[in-house]
Structure formats: structure tokens, C-alpha cells
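Of the protein chains in this complex, all but one are displayed in their positions.
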Amino acid sequence: MNLSLVIFAIVFWLAAWAFNDWLSRKRFKNPSAQRLASLVVPALFGITILVLWECLTRGFNVPGVLLPPPSAIAHRLVNSLPILWADVQQTFFKAVLAGYILGCGLGFLTAILIDRSPFLQKGLLPLGNFVSALPIVGVAPIMVMWFGFDWQSKAAVVVIMTFFPMLVNTVAGLAASTPIDRDLMHTYAASWWQSLVKMRLPAAWPFIFNALKINSTLALIGAIVAEFFGTPIVGMGFRISTEVGRMNVDMVWAEIAVAALVGSLFYGLVAFIERRVTFWHPSVRGGQT
Amino acid sequence: MSKTNDNVVSARDLGLVFSTNDGPVTALTGVNLEVKKGDFVSFIGPSGCGKTTFLRVIADLEKPTSGTITVNGMTPEQARQKRAYGYVFQAAALYPWRTIEKNIALPLEIMGYSAAEQKARIEQTLDLVNLAGFGKKFPWQLSGGMQQRASIARALAFDADLLLMDEPFGALDEIVRDHLNEQLLQLWDRTNKTICFVTHSIPEAVYLSTKIVVMSPRPGRVTDVIESTLPRERPLDIRETPEFLAIAHRVREGLRAGHSYDE
Amino acid sequence: MSKTNDNVVSARDLGLVFSTNDGPVTALTGVNLEVKKGDFVSFIGPSGCGKTTFLRVIADLEKPTSGTITVNGMTPEQARQKRAYGYVFQAAALYPWRTIEKNIALPLEIMGYSAAEQKARIEQTLDLVNLAGFGKKFPWQLSGGMQQRASIARALAFDADLLLMDEPFGALDEIVRDHLNEQLLQLWDRTNKTICFVTHSIPEAVYLSTKIVVMSPRPGRVTDVIESTLPRERPLDIRETPEFLAIAHRVREGLRAGHSYDE
Amino acid sequence: ADKVTLQLKWVTQAQFAGYYVAKEKGYYDEEGLDVDIKAGGPDIAPAQVLAGGGADVIVDWMPSALATREKGLPLVNIAQPFKHSGLMLTCAKDSGVTKPEDFKGKTLGVWFYGNEYPFLTWMGKLGIKTDGGAEGVTVLKQGFNVDPLLQKQAACISTMTYNEYHQILEAGVKADDLITFKYEDQGVATLEDGLYVLEDKLKDDAFKAKMVKFVRASMKGWKYAEANPDEAAGIVLENDASGAQTEAHQKTMMAEVAKLTAGSNGALDPADFERTVATLLAGGSDPVITKKPEGAYTLDITNEALK
Partner (left out) sequence: MSWREKILPVTVVVLAIIAIWYAGTVYLNAPFARDMAAKDGKELTFSELVSVTMHQERPVLPSPHQVFAEWYKTTFEMKPTSKRSLVYHSWVTISATLLGFAMGTVLGIVLAVGVVFNRAMDKSLMPWVIASQTIPILAIAPMIIVVLNAIGISGLLPKAVISTYLSFFPVVVGMVKGLRSPERIQLDLMHTYNASSWQTLTKLRWPASIPYLFASLKVAIASSLVGAIVGELPTGAVEGLGARLLSGSYYGQTAQIWAALLMASAVAAILVMLVGVAEKVTAVAMGARPAGVRP
């Protein structure tokens, strides 16, 4: 055990914490300084975690097959870019995107359908709940059987995983318009479609975007985990599962880092669109005083 | 009694009871009322006497629990489906995701007006309520009175023969109010609309109406119906004539009688 | 100029500009105003002239973009932290998940009143605004005017020396309004509160105030400050005296001058 | 009693019958050991559990154990109950495969997770590329089951003599319609289920003594299981907490496993070790291990145990 590294880690952590706390309380006059500060805070948080991780794994001599230090992971990452890129293409650009669009679309349409017909509302909504937790462990092998080893079966798993959050949130969102908003449409004798498009969907967007955000990470997890159950020999899940078995844990973490990056970017994109679409909602407009 | 097809609104023994968590609330009871084509009817009465509820029944937003009501000789539902009326709610009820312009366009879009027609009407009604230049703002960027005016503009933008207006000018100052009163009278005169108008201002009620309905609460009922003897042509200074003051006095008395506390 | 510690509100060259999606909106400009302890100040002016904005600045809900303002000699923020005022918003702003009773209890809970005290005050203020018996209802089960009264009750339930009231009686009929005007005057007289009161009713402004501030829009500014010469003791029929009518006339002229359209 | 935790490589099944028998029959108790047998699964890397301190001894295949050793986690083989390899590639006859040369252009199902090393070695030896090019074979990461063959998604799949092969038969496919390539017959056999511990721990005499007792009792269990396959299968079934296995399948498995353990008294035959290492080092472009491992096994434990 290397005590000085451990002590350094703890000191660094405390210092960074204090600095961050100070920085996020402080209001800068200059807007660009403010913006810079808002970037520095999460970055410093991240750096702190990395420093802690590096020092503690080295300080306590944690075996590399359990948890490699970040430097080893970074080294592995830059040396494996072509492989990682191929994996991202296979898993994200094929399976995740296709499954995400289909699953969210399907959940959304089912919610609309349920909303349209009281009969289906009573008949389909309870059954929608059945799909809610079709465990990936059970479904993934079946999808491989039905749709083959390639990305299509992973997309199918993603569809199943993303369907329910979208269904639930859309149903809740469609109920979110206020009575007076509905009364107004009623006085215009607006058709169901008109009410939907002009009133109920806008009011539902905040909920729908919640689902889109939750699903953006769920889809990635789903596709990666589904690859544990049979794939061609490319893909992020394939890489992770085989490299764990081979004890190349640094490669596993490199792949995880890539997954986190891709997933965060995806989430960020959805959140960005959300701010555009629901600009009027108090949560975006800044209900805070 | 007049021929039915003359009646725009005709209520017989109308009653409405809300059932709430702590017992039923009688909002309307035994309401009999006839509104004729071209009438300008004001409803006046203490807070909570059922004015809004009655307007909502006409608009098919609330179902009466007893009695009958027809609108244009049909059930309120049929009338609503024929888009018989425009409604100005007591609260502005603007959609926050639409600009003022777009809020006014809403009924026009729904009723299938052409884009050019929409544009023209938006401009015209924004002018009417003195909001020209605010079309591109969002509702939360307007003052309370401006929001109310926007919602009036929205109801006036399309051609409904019957206007249901629930305290449309409540949040406006005297000058704007006078201005809009005049505008409304002109519009009414020009287009021969029928107007049901809730107000708390006695002068406003007398100035505008051909018929004033005085209501009283607990349970909500009609206590007096005053047919105005004022001419259809009404300059603002008609408000100083003895005839005007006499009607106003009768309304005030009716109002006072309906109140639970006497001063 | 009076000693500063006498001033409850003191604004110097106050200005406020909102930046919106389509350019800046000047809501207030060059506002100078002194409100003394025990004053009853009415703000009157066309819709959109910045009355609400000014009240919000006093309440530390909006930060001025130029000039200075003190409340009780402090910054608005410090004053707010001392719970210097009660605010009645233009809209009722009741929490829909609380009954009327509970809505009134809200500030009491926050300020740590005892349960018994809460109960007593709820009962008392409900009575004051004539809503006894409606305590257990939810806001949506009340009429517009009743909601407004509930929000007044909420602001009166705790003891603030300064009351900021934004058109509190807008949705009420004449009788209730007269009643509440009297109640408010009594309360003011008894407790020596300072009241800032937005209204659109000229008679109401004149009847209630020791000082009337006339404002004008685009950009919002103060155009006239009228010190009332009426006695502090004001029976309802003071409204027919020539003195009263003279003040009302001056207010009306000021109001008219601020309007963009001339009739 | 001394505590020993054994981490298996896979779920509870007759593949590990010896240990369950030793436990049920009280052989561990006799040695004064309290043995906790932890089932494995598709998501468990026994070596990782060992490194994390979750187990004292693990069951692993030698290729994967040696690869791990090269990665810096010094595993040491202390006993080798499995003499023979049960790994094979099973192909559907109608896929047109009759000999290893036919693999080119076909799709083959392979188990990864450290189990792919023997396969890669074999393909390296055959000179067949596995990276998906037109010249080589298309490799699939096979799941937990034999579906790819039944669904015709692959021409051949990896099977164990004692398990998956029988599942194919149970699904209704006739043995005549199948063709199998045992790794042993192809000269690429590598040692399978062996017992491994961390090198450091062996410096501790108390631990060594414990392992001696453990191996002795375990081998007694294995020999009993070999001799009484049906009873052993029953014991396995009792220990299966998932309640999912069938008696018939476990009996078949036990019978087949017995063929693999036959001939081993637990002691690793250095010749087998050398053969495995040679095979692994020969593996094509991406060799499993790059240099001959030193100290990757010890005979001390078995020598002591078999005294």
C-alpha cells in the first residue's frame, strides 16, 4: 500500500470540493465568465473522480483485473480507436437508433391509440403493463432466435425496453392539459385530432421528453446487454463480455467510457431538443426565482 | 311567449347541482330565461351566484341536473358542434406554447380559415383590443389586462352569432373599458350578434344591455329580469340620463337584495 | 423630503427593462416615489403600464435594471427576508392540491404559527371575505370571485405591516366590493398598515387612498401623484361629496392623458 | 471447521458433480472443511471473483487461466480432475461441412468469455481467418443454447460432449444428421475444468494444508460420482436452486462427464500441461499467450493429497 498516494487523493478531493462549492455559489458579472464557471464545475468534479480513482487503485494496489487505473484505460482507449469505432457503429448507429426510434414511436402510437378508443384504453392499457418488464435476459435469446444474430435482434430488444416508458409517460402527458385548456377546445367543437395536435400534445411534451431521455440511456444499456446473448463478433456488448472473460479489464472500461460518452451525447441531444420544444414550460422558462 | 325559433337561448326550470367531497352544491335552481336573437343580455349578481355556471351550461361545458335548455332551438351539444358561439372565459386561458398571434389563430385554424384570412383577422382583432405590436409575444410576457384582451380578441376573431363573455373587461381600466364597450356595441349593432355578458359593473350592464338578468346566490337563481328601455343607439353620455340612472338603481337594488349581509 | 426611516417604500429613478425573444420591453422608467408609513397608496393606470411590475419590484420578485429602491430602509431582498409584506397577486394563485382552508394556512405554516392560532385566523379571515363554509372546498370548486377572495384572506391571515394588493377586488361585484373596501379601510385604520393597492376603479382609488399614483404606459412611468385631501374617516357616502368628485376628475384626466387613443 | 469457498465456472450441473457429491457425502466434513460452492453463470468470471477475494479456489479452463495469468493475475493450477476435453464443434450435415477444410465461408458459433481460445488456436492451425473476411469463417458469439444450429443460423456450433450435443438430440435432430469435430481428435485439445488458486496464497502453509484436504475430498467425490453416475446426478439436482434441470439430462451429462474425468486422480499430468501450452502458443495471428508460462501449476497439493 502506498500511503502518500492515498493521502494525496483525499487532500485533492477536499480541495476540489471546496473550490467547486465556492465556484457554483459565486455569481459572475461577466456572462462568459459565468458560462466558463458552469463548465468548470462538472469538469472538476469529473477530474476529481479520476484522480481519486487513479490514486486509490495505485495506492491500495488493486489488481488490474478488478479495477484498472484510469491511465491504463486511457492508454488502452487511444490504442483501440478503430475497434471501438466499429463497435459504436454496430451497436449505436444500427441497433440503438433503430430500436429507439421504433420503440419510442410504437409506445407513442399505442398511447395515442389507447387515448383514441375507450375500448382499447380498457383493453390494451392493462396489457401494456405486461410489456413493462419483459426481462431482457429472457427476451434477448428469443429475439436472437427470431431476428438473427445481427443488430436487428438487438434493435428488437431495444424496442421492447423503450416501449413502456414511452407508453406510460405519453399517457400521463395526454392527461396533463388543464380543464380550462380542454374547455376551450370543447367550445370550438374541435375534433379529437385537432385537440390532440393543438392542445394535448403540446401539454404532453414535457412528459414525452422525460421518456425520450430515460429511453436514450435505456436503449444503449439494452442493446449492449442484448449482445451478451449472441452477436456477430463486433459491438460494444460483445467487446465488453468477451474482454471480461479474457481479463482485459482495461479494454472493458475503455468500452464503458465510450458507451458513457456516446450515451451522454445522445442524452444531451435529446435534452437540447427538449429545451427547444418545451421552451414555454416553467421548468425550462425558469420558474425559479 | 315568442316563437321558439326566435329564441337563441331558452332555459326552463334549469337546475344544476355539483356533487363535491363535502356534499352537494346547488349552483343553479329554477332558472327560466329566454334570450332572443339580437339580444344583449347582461348577467349580474354576487360572486358565486352561478353566472359562470349558467354560461357554461349554454356552452355545453356543464350538464344541467334538472330542467331543459335549448340553444338555437337545439341541445347545447348540437349548438356547440355547429360552432354557434364564441366564449370568453373568466380567466384568459391562453396556451403558453403559442404566441398571442397564434393563440388568436387557434380557433381560425380549427375552423379551417385560409392563411390569408387568418392573418387579416388576427391583425384586425389585435387592433380592436389595442394590442397591435404584441402579436409575437408569449402570454407570460403580457400584463394581466393584456392577456384578458388577447382572449377577447381570440373569441372575436371568428364569426359566431352568439357571444358568451364572462367578465371580459374585469381587469381593464375605465378608459380601455369604455373604449371596448363602444367597440362591442358597434360590433353587436353591425353584425346583429346575440351576446350574453357577465359583469360586475352596474353602469356597464346598463349601458350595454337590452336585458339585464340579476341573479342571487345560495342557491343560484334569477331574481330579476330587466328589459332595458334605452335606445339601441347609445353614446357614452347616455350614462348621465335619468332613464339610465333609474335602471341602474333597479339593478343595484336587486343586487343588494341578493346579498346575505346588509350594510 | 421626509426622513428616510419614515419611508416604507422609496424609489429613485427606477427603471426595469425585460429582454424578450423579440427585443427589450421597457416596463418602468424614471419612477420616483415615496410611500410613508401608514400611507394607503393606489396605483392606477392603463393596462400594461407597469403597475404589477412596480409592485413586484417592491416585493423583490423582479430586479430593477436601473435606479434604486428601498423598502423599510432596506433593500427589497432584506425586507422580504424580514417578511415585511403580504402580497395579493392579480391572479388568485391558490395551490390546487390544498383546500381553501389549507391555502390560507400556508403562510401561517411557513411562518410557524401554532395550530390553534392557525385555526382561529383561518376562521376569522374566511369570515372577513365572506367565505365561511367554503373552507373545505378545493379551489376549482369555487367561482372566480370566491377564489380571489380566498387569496385576499390568505394575505390578510398573517400580520404584515405592508400590504401589496394587485387588483384584489377586480372580480367582485359592487356590493361585495364596497363591503371589502370598508373592511380594508377599517383594518388599515386599526393596524396602521401601509398599503399599496392596484385598481382600475377610479372611485375605489379615491375612496381608499391617501395618495393616488397615476401611471402611463410605453414606457411605464408615473405621470401624476395625487395627495388625497379627504379625511381619514370615510363613510361610504363620502363618494358623493364635491371634494371626492374633484379628485376623481383629476385622476380620470390623468388616466385619459396616458392613453394612446383619444375618444 | 475451515471455510473454503469454491467458485464454479458455470451453473449447477453434473459438470461439477464431484464437488457436490463430496459435500453431500460428507467428504469435506471428514476433512474438517466447511465448503461453500458458489454456482457460476454466463456473467461470472471466476478469476475476477478470486481476485476480489470472493473465493479461495475456482474451477476454470486452462487456456483462460493461462491468459489471465499473463494479464497479471497469477493463477496456479493445483489439481486437474478433468483428464479429457469435452469440447467439440457440431455441424449440421446438410450445411455441407464434412471436414475442417469445409469451414471456409461458413458461419460458426463459438463461445467467448475466455472459452474461445481453443477455437482460435484450432483455426490458426488450420490457417483459417476468423476476422470475418471472405476467405475465412464468419464467427458468431454463440449464446447459451443450441438454437443457432436448429434455426440454421450457423453451420456449426460449439458443444460439450456432455451437454449441448445432447440438447440437439433432445430437440429431435438425429445423430445421423450431425457431424462432430472433437478438439481432442483435431489435436488441439486443451485442459478443461481444473482447480486454480492465487499464487500468493500458496506461500501460506495453512492455506496449502487446507487445499490439500480440499483436493483430496473433492477427488473422492469425483471418483464416487464416476462410479455412481445416477446417484451423483440426483445429488446435483438437489443442489440446483433454480429447479430447472431435468433428471434425464443430468443423468446423461453425468455419464458423459465420467468419461472425461476417468483417468485422472486429480494430479495434473505435466505432459498434458505442455501439450496445452504448445497448442495455445501455436494459435495463429492472435495467440492466446505469448510466452511459455512459468509456475502456472504446482504438484505439491496433489502430491500431498494423494499420499
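Just so it is clear, A, B, C and D label the chains in written order, and each chain counts residues from 1 on its own.
Here, a contact is a pair of C-beta atoms (placed from the backbone, for glycine too) under 8 Å apart; a residue touches a chain by one contact, two chains touch by 3 or more.
Small disclaimer: the values here were computed from a predicted structure and weren't measured.
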Inset, instruction - Consider the whole complex, including the chain that is not shown, and state which of A:A172, A:V197 or A:V277 touches that chain. - result: A:A172
Legend entry - Among D:S64, D:T138 or D:Q167, the residue in touch with the chain that has been omitted: D:Q167
Legend entry - Identified contact with the non-displayed chain, of A:E54, A:D115 or A:D150: A:D115
Inset, instruction - Against the chain that's been left off, what residues of chain A make contact? List them. - result: 20-21, 23-25, 38, 41-42, 44-46, 49, 66-67, 115, 119-124, 126-127, 129-139, 141-142, 145-146, 161, 164-165, 168-169, 172-173, 175-176, 179, 182, 186, 192, 195, 200, 206-207, 210-211, 213-214, 217-218, 220-221, 224-225, 228, 236-237, 240-241, 244, 252, 255-256, 259-260, 262-264, 267, 281-283, 285, 287-289
Legend entry - Hidden partner chain, residues of chain D it touches: 11-12, 38-45, 48-49, 51-54, 143-147, 150-151, 167, 170-172, 174, 177, 240-246, 249
Legend entry - Footprint left on chain C by the chain that the document does not show: 56, 59-61, 80-83, 85-87, 89, 91, 93, 95-99, 106-107, 109-111, 138, 140
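Here is the rule we go by: only the chains that are shown with their structure count from here on.
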Inset, instruction - Please work out which of A-D and A-B is bridged by more C-beta pairs in contact, and write that pair. - result: A-D
Legend entry - Whole-Å gap separating chain A and chain D, where each centre is the average of the chain's CA atoms: 38
Inset, instruction - Averaging only over C-alpha atoms, locate the centres of chain A and chain B and give their separation in whole Å. - result: 50
Legend entry - Chain centre separation in whole Å, for chain D relative to chain B (CA means): 85
Inset, instruction - Give the residues of chain B that touch two or more other chains, as numbers and ranges in rising order. - result: 91, 138
Legend entry - Where chain D touches two or more other chains, by residue: none
Inset, instruction - Can you check the complex and tell me which residues of chain A touch chain D? - result: 63-66, 141, 144-145, 148-149, 227-234, 238, 241-242, 244-249
Legend entry - Parts of chain D lying in touch with chain A, wherever the complex brings them together: 42-43, 45, 47-48, 51-52, 64, 67-68, 71-73, 112-116, 130, 132, 138-145, 147-148, 151, 153
Inset, instruction - Would you mind writing out the residues of chain B in touch with chain C in their complex? - result: 18, 20-22, 25, 44-48, 51-53, 90-91, 130, 136-138, 141-146, 148-149, 166-167, 170-179, 182, 200-202, 236, 252, 255-256, 259-261, 263
